[in-house]
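Note that one protein chain of the assembly has been removed; the remaining protein chains are unaltered in position.
So that you can tell them apart, the chains are marked A and B in the order they are listed, and the count of residues begins at 1 in each.
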Amino acid sequence: MAEPLFSVRGLKVALPDMTRKPLIGRAPLAEILKGLDFDLPRGSVTGIVGESGSGKSTLGRALVRLLEPSVGSISFAGRDITYLAEAQLRPLRRDLQMIFQDPMSSLNPRRTIASIIAAPLKQNGLGDNLRDRVAEALQRVGLPQSFAGRYRHQLSGGQRQRVGIARALALSPKFVLADEIVSGLDVSTQAQILTLLERLAAEMGLTVAFISHDLSVIRRLCQQVIVMREGRIVEASATDALFDNPRQDYTRDLIAAIPLPEIDAGWLDIPSAGKPAP
Amino acid sequence: MDEARIVRRGAGPRLWLAGGWLLLVLLAAIFAPLVAPQDPLAQDLMLERLPPFWLDGAEPGYWLGTDSLGRDLLSRLIFGGRIAFIVAFAAAIAACLVGSTLGLIAGYFGGWADRIISRIVDIWMAFPPVLFAILLVAVLGTGLSSVILAIAIIDWTRFCRVIRAEAMGQSRMDYVENARIAGYGRIGIMLREVLPNVLPSIVALLSLEMGIAVIVEAILSFVNLSISTDDPTWGGIIAEGRLSIHQAWWVLVFPLITLILTVLSFSQFGEALKTRFDPVLR
Partner (left out) sequence: MSACLDIIDLSAVLANGQRVLRSVSLTVQPGEVRALVGESGAGKTMIGKAVLGVLPSSVRIVEGDMRLEGEDLGRLQPKARRTLIGARTALIPQDPLTALNPSRRIGPQMTDRLVRILGWSGDKADKRVRQLLDEVQIREPDRVLRSYPHELSGGMRQRVLIAAAFAAEPRLIVADEPTTALDVTVQKQILRLIAELQREHGTAILFVTHDLGVVAKISQKVSVLYAGKVVEEADTATLFASPQHPYTRALMAATPRYTDPFASLKPVDETVLAGLAAEIAAADQAWSRPHG
């Protein structure tokens, strides 16, 4: 079996808990991730699903090393990146890209689209033929060339997210973290963005960690799924196996809670009415 | 998709009115020797307390009248504008450079840098500013440069506080995180992603600060702590006018109007510039 792109062992992350910060002194640390082990095979799309507080976003940020783990190891392409300092990480950055949830907040309002896409190129020594590279990036995500000179507020939500994808893929990275990238979009736009990402991931052979709260979307896009709850992995398996034969009650509940767009009179009444809900 | 964007218009008249007045005063100040109808220091007791041109007893060439020593008020105001603008520009820019830099560092880097800078700002702001200024000038000695220095030393905190808060908000934006993903260093991110977004506020504050500097200078002149007593300053003229309010109200009123218009124009000009040149609000 080929060596996985990411190999994570015993990963723990603790962050300061500002809600318990005393008047004077430091906030106590709260453990957000409580020991995770998993691999991300090369060229695969892995869904990371969980409800709020499950730690899925923290996990994503630890993978691209926006956060430093407290315990454990993260190896990327055979190299231990767990505790690399910012300067040591810089050469690796071109292979570790990220698409953000809120394209409004991830695009600098005072920069043109061209300048936003060009920034990672320039910083990673691909500053030659910048114009062509930006044009190629725009074309890849199906945006007209005329958008190069625009600002983020002149774009629709779906177009903004296309720019986010164009920026992340401009460097032809090995890995892309997609953090809830469609949760702010309308269904019609969501379908466009997801099929775009699906196509590009396949074409470019990307390894993708797809963080989402929406299992329906994950089933379509991902080859395997990691289900998280309260900082731990509940279940990790191939997508079809997870849906057809969930091994954990929590996974089963999560799937059963999705309201499908079809009439199902019994859906609301499943765990006998009258009994207190958990 | 632009429904969330409330278009802020109407910067036009504000910008032009305020800018026009400032330009007028600025030009008059620069070319003071050419435009001033009289020598601002020439005393002539024959001409004392001449009223402005539309009242009986006015003399041609003394448009706004004369003071109790027979000096031409308009000329004194024009020459006073020189000092006012030199102080405004020099002091405001100095305060801005110091305050904005520290504010950016505190807001973006956070941690101990923020703690130290914020604490200094707190201590600084505990002093009443005017008293602080008088004290500083008393220590530094009177003169143009000590007035400028005093204002800069006192008012850098205004920039620091506002820019710190804005930089802090910016540092939580995803594009700042993305710049790390793109491989930028901390200083690079601060200059590339954060600074452009706080620049409109810096410009607005800078203009506001110029107005404040004009006032502080006037106050210092008023209490006779500014420049040598010979040079006409707006504050100095006001102080003199106060003594002769019953005989010659114009010596007090005209410099006051000039001062208020100038200060108001600076603050409005800054706000208007901010709205006008902000691509987000535009």
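Following the convention adopted for this analysis, a contact is a pair of C-beta atoms (placed from the backbone, for glycine too) under 8 Å apart; a residue touches a chain by one contact, two chains touch by 3 or more.
Since this is a predicted model, take the numbers as computed values, not measurements.
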{"item": "Contact residue for the chain not shown (choose from A:Arg9, A:Arg90 or A:His213)", "value": "A:His213"}
{"item": "Listed residues A:Leu84, A:Leu126 or A:Ile255, member touching the removed chain", "value": "A:Ile255"}
{"item": "Residue of A:Leu15, A:Ala191, A:Met204 or A:Ala236 touching the missing chain in the full complex", "value": "A:Ala191"}
{"item": "Positions on chain A contacted by the hidden chain, ascending", "value": "51-52, 157, 186-188, 190-192, 194-195, 213-220, 243, 253-264, 267-269, 273, 276-278"}
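Keep in mind that, in the parts below, only the chains that are shown with their structure count from here on.
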{"item": "Chain A residues touching chain B - in the complex, by the definition given at the top", "value": "64, 66, 86-87, 90-91, 93-94, 96-98, 100-102, 105-111, 116, 119-120, 123-124, 151, 153, 155-157, 167"}
{"item": "Residue ranges of chain B in contact with chain A within the complex", "value": "1-2, 5, 173-175, 177-186, 188, 192-193, 196-197, 199, 279-280"}
